[in-house]
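Excluded from the complex is one protein chain; the other protein chains are retained at their positions.
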Amino acid sequence: MDKMPKWADVILTPLISLILAMGISALVILAIGESPWMALTTMVEGALGSSYGWGFTLYYATNFVFTGLAVMVAYHASLFNIGGEGQAAMGGLGVALVLLYLPLPHWAIALPVAMVGAAAFGAAWAFLPAFLQAKRGSHIVITTIMFNFIAAALLNYVLVNQLRPVGSMDPASARFPEATNLPALTDIAAAMGFDWGRNSPVNVTFLVALAACFLIWVLIWRTRLGYQIRAFGRSEPGAVYAGINPVTITVIAMLISGGLAGMMAINNVMGEAERLVLNAVEGAGFIGIAVALMGRNHPLGILLAALLFGFLYQGGGELALWTSIPRELIIVIQALVILFTGALDNMVRMPLERLFLTMRRTSRGAVK
Amino acid sequence: MGGRPAAAAPAAIELRGISKAFGAVQANRDINLTVPKGTIHGIIGENGAGKSTLMSILYGFYKPDAGEILVGGRAITIADSQTAIRAGIGMVFQHFKLVQNFTVLENVILGVEDGALLRPSLSKARGVLKQLAADYQLSVDPDETVENLSVGHQQRVEILKALYRQADILILDEPTGVLTPAEADHLFRILEGLKAEGKTIILITHKLREIMEITDNVSVMRRGEMVASVKTSETSPEQLAELMVGRKVLLNVDKTPARPQAPVLEVRDLTMRDAEGVERLRGISLDIRAGEILGIAGVSGNGQTQLLEILGGYPEKGAKVGGDVRMNGAPLPLSGSGCDAGQRRRDGVGHIPEDRQVEGLIMDFTAWENVAFGWHDAPEFNKGWLMDNDAIRRDAQAKMERFDVRPRDCHLAARNFSGGNQQKIVVAREIERNPDLLLIGQPTRGVDIGAIEFIHKQIVALRDAGKAILLVSVELDEILALSDRVAVMFDGRIMGERLPGQTTTGELGLLMAGITDTDHTPAEAGIPPEVAHDLPQGRA
Amino acid sequence: DPALIYDLGGKFDKSFNEAAYTGAARWVEETGGTYRELEMQSEAQREQALRRLAESGSNPIVMTGFAFGDVLTQVAGDYPDTKFAIIDMVVEAPNVQSVVFTEEQGSYLAGIMAGMASDSGTVGFIGGMDIPLIHKFECGFAQGFKSVQPEGSVLINYTGTTPAAWNDPVRGGELTRAQISQGADVIYAAAGGTGIGILQTAADEGILSIGVDSNQNALHPGQVLTSMVKRVDNAVYEAFVAGADLEPGIRVMDLAAEGVDVAVDESNADLVTAEMQAAVDEAKAGIASGEVAVHDYMTDNTCPAS
Partner (left out) sequence: MNIRESLIAILVLGICVFWALADGAAAQQGIGSALRLMTPLLLACLAGLYSERAGVFDIGLEGKMLMAAFTAASVAYITGSAWLGLAAGIGGSLALSLIHGLASITFMGNQLISGVAINFLASGLTVLIGQNAFGLGGRTPALTGDGRFGPITLPGAEAVADVPLLGPIYSGLISGQTILVYVAFAMVPITWWVLYRTRFGLRLRAVGENPASVDTAGISVTRLRYTAVAIAGILCGIAGAYLATGLSAGFVKEMTAGRGFIALAALIFAKWRPWQALFATFLFGLLEAIANLYPNLDLGIVVVPSMFMNALPYILTVIILAGFVGRAIPPRAGGEPYVKER
């Protein structure tokens, strides 16, 4: 029996939580002697006020969608994958190898091939933790943390010693061939005849991310595999009774998860940097955890949470770029948003539920 | 059974106008109840009627929205369980509140330690426990970890907890749901002993026989309200059943003699060693023919679970299984590929597992999702790559209709149904698959009599449709009522087979304790002496 | 107005970016002018920052760090009227000045001083993240040391493989202790914020350390042998002074151009003996005349001295 209408739970609760987070952020900004209003307008203007700002917001959101989905798929199998960071980094390696060593004449061909490369490398990096968890009971949280460090070391080695052009100071691969560069959404808009700014990093990968949201939704809630993943995640003995093989499902779920995290590389490595740099993931793997949890492990929620974080990233970036507010403030704001919408949500929900319950009681009383 | 008259003395417990709502659900509505001192008071009611809630309020676990509680004639506010304990109330919950990886001693002293250090409390408790064990024949090894105890012994621990806290008023919520007849009988003798000492007991149960046997008074709840309170001596099971359910209930299974045909399942010399190397099955051989129900009686933990799991296609991890099992003449693989629960289902084996909440259902899934559970590969539930959710929902709705699952809402999560209704979902799912062989474990554990009647009918109907049924139950009554043949399991062996019409609970009870006709001492293979001496004596 | 963009490490990294800031601050002090400054949050922002600054009329735009190289190559052409200066990287474009430092030369001098100060014949090098740039420091240092003590040995450690390697003073301290236990009595820290822990531990344990980038001698007076200063501040200052007339092309900030040097001031005056100073001066002259060739790791990714 629901205590309050679904819309209130889905819209009202997060909204009020968000307002609370913003309120506290405003206090923090006041405390460091800046104007919250100016900060807010700068953020909104910077993130949403121009095609340019939107471009960045969506670009970041694309990263978070992939890592968020990665966390989500594993989470449904009751696996806490905090290895998104390493898997995304390895995905970048996959993209780089594919694009540097395969002759791909056009981006439309390069994209699917690179996606395979990214997903394969990301999945490969998730395989061992998954296998060890399933077969040996090695806790996936430890192994994925360890694999993040190992991925960083491996990537460092490969970039510095193998992929770096001789004489280059930058531990980064060579640029990918021109032909494989993904069109930015602004270019697509221009080709379709309207002007949507230029030079913003959001590219076709955003559309891939939207498709991924949809496909993952289908996978989890519409396919047998998804059903098995969810059933296994809720009850392992139940899954065994139902003929669902725990080892297979653990491995498959983690492969999908790792593959998704790896796919993030399409956006940042292939779409934006157009070469592989060190630390290309920049913490998106960890943000993915927050995004997935805040999105209540549902693709639509993840999309919204990713957009919110994209907004915070870009708005916050603008704030740091063009005002004297230090960039760490944005981290604080992110923290508050995560805290209030993700962990303290019941602080808002409980009184709301009580309100709706009394409202229902009194209205029922009035009818009688 | 005459409790001493308590005419002048104040009632041990008096509840006045207790109401409690969980969100929009009114679990208790304006309840009044008086329990005289030194009596055993029964409370019955359908699943979800509000019995557990009412008792939890009395024990300070929930706070009532309205109402008054009088203990020994004095009105007190029971804000938490500590208050209740201090007022002399003890409660054994329906779902035990034990810490599984603690020892018995640790569980007993939790919350009533004597000081900041454990050692003195532990040694004191050890002494008290020894005394209690002697006084009430409630012996358990104080140093054993609770998860290693059988449910029956876990319940003893719960009772010991209450006695250790010197409870004068003892509430037991469905204590016999998990007990063998012998254990239940033993429990009742303890309760009578306690009553003789002047203690007051409130007993919740779904078993009318127990009400009639031991209580002085009985109260009936329905949909959150107290609909009747009567003297046990002035009522009958039929009347109580009707009060409870609101309609007439058939208390006995109505079935015609079996007409068995060709064997469906042939098990030869089935053995099993678990991952730790313990022998769980020691050469089981049995046959089940189409159109008959083979009942397996036995104290739980004697290999029934392993038997069901192996036949169901999922022997526990690391187990070694040997022997030969054939279904309709074809061998069933017992390990490796081919031995999985999905394949078994395709081979025509249905399975109602012993624990509906851990295995049979995914509690967070909706009812309709659970209707496809285990059968998610079935062609009618799938459309190419995708699952056909509409088809599953239609199927679920129809099944819930036929099996009278309440509420009839297939979008509700399984955990929001009462236990009886959860069980109906599982039964509907497995029976309606029309399997050649149906494995059933504990079909009616904790289910109210209305639902029991229904589930029993369905099982018999399946038999009459010519299917083979393996029924495992610790309820001897149930075994005797449903089975066409009864096999008794003890320590991984079949001790013997009987025909229900030609045996008694007494004889079966002996077999369950590992005692055969030729051998009248308890078998050495690890049967605790207290079980042996708890055996029911000729209650036919 | 000119503009300055700091790399991801941030303005106050106590080393490279901070040196750039110092240069800009000096310019402000001397000219009273104003400038814009930005700190990067993410890789993707680099291009955005460059374009926005260029479009808003900042000129010249100075950026610190090789990581801007790739982006600048893309962007510079779009703003032919804006001058850019990039530090630590060569970008070939008509409106870009590429400022590169000969860290190997400065490190060579530091190596000479270490070699003369070391009694044990063992010195240490601790780098931050394991990237080529830092190997350049390492290699120059090793060559300088070997030129004094050909039989001596150089212990080499890197803090890590993630950006956390730049901010882990605890690890830096432990690496220092590890090197000390292996006999090192002078340790050269090229590790950003991690270096703070290295210099601290060296001071605590009573051995000498060598700072990097900025002059860190004063952090532990009398215990920091010297600092291999990399005059990013000069590069920034000069670029700011040149303003829109900034000269494109490669600008090599070598010893001769006072782009790199070993710092001697009152904090370490007592440590630098006269013969040490003489040896350094001699090496400087040798390098200037081409008599002493210090190998640059970057040319072939190898180091003759290790």
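Structural remarks
Note that the chains take the letters A, B and C in the order they are written out, and that residue 1 is the start of every chain.
Just so it is clear, a residue touches a chain if its C-beta (ideal position, glycine included) is under 8 Å from a C-beta of that chain, and two chains touch if they have at least 3 such contacts.
If you're wondering where the values come from, they're calculated on a predicted model, not measured in any experiment.
Taking the complete complex into account, the chain left out of view touches A, B, C. When the whole complex is considered, the residue among A:L40, A:A174, A:L339 or A:L352 that touches the unshown chain is A:L339. Of the candidate positions A:Y59, A:W125, A:F147 or A:Y313, contact with the unshown chain belongs to A:F147. Touch with the chain that is not drawn comes from one residue among C:T34, C:S181 or C:S289, which is C:S181.
Interface residues of chain C with the unshown chain, by the touch rule above, are 10-14, 18, 130, 155-158, 160-161, 164, 167-171, 173-175, 177-178, 181-182, 193, 196-197, 200, 219. For chain B, the list of residues touching the undisplayed chain reads 22-23, 59-62, 80-85, 91, 93, 97-102, 106-107, 109-113, 115-119, 121.
If you put the missing chain back, the residues of chain A touching it would be 28, 32, 80, 128, 132, 136-139, 141-143, 145-147, 149-150, 152-154, 156-157, 160-161, 286, 289-290, 293-294, 326, 328-336, 338-339, 342-347, 350.
By definition in this document, only the chains that are shown with their structure count from here on.
If each chain is drawn as a node and touching chains are joined, the picture is a simple open line.
Closest to the protein's overall CA centre, chain by chain, comes A.
Separation between the centroids of chain A and chain B, computed from CA atoms only, is 46 Å. Here the spacing of chain A and chain C, counted between their Cα centres, is 36 Å.
Under the contact definition stated at the top, not a single residue of chain C touches 2 or more other chains. Residue positions of chain A with contacts to 2 or more other chains are absent.
Against chain A, the residues of chain C that register as touching in their complex are 10, 38-39, 41-45, 47-49, 51-52, 66-67, 69-70, 88-89, 129-133, 161-163, 298-301. Contact residues on chain A toward chain B in their complex (touch as defined above): 1-3, 218, 222-224, 227-228, 230-231, 234-235, 237-238, 240-245, 353, 357, 360. Across the interface of their complex, chain A is touched by residues 23-25, 312-314, 340-345, 351, 353, 355, 358-365, 369, 372-374, 376-377, 382, 385-387, 389, 416 of chain B.
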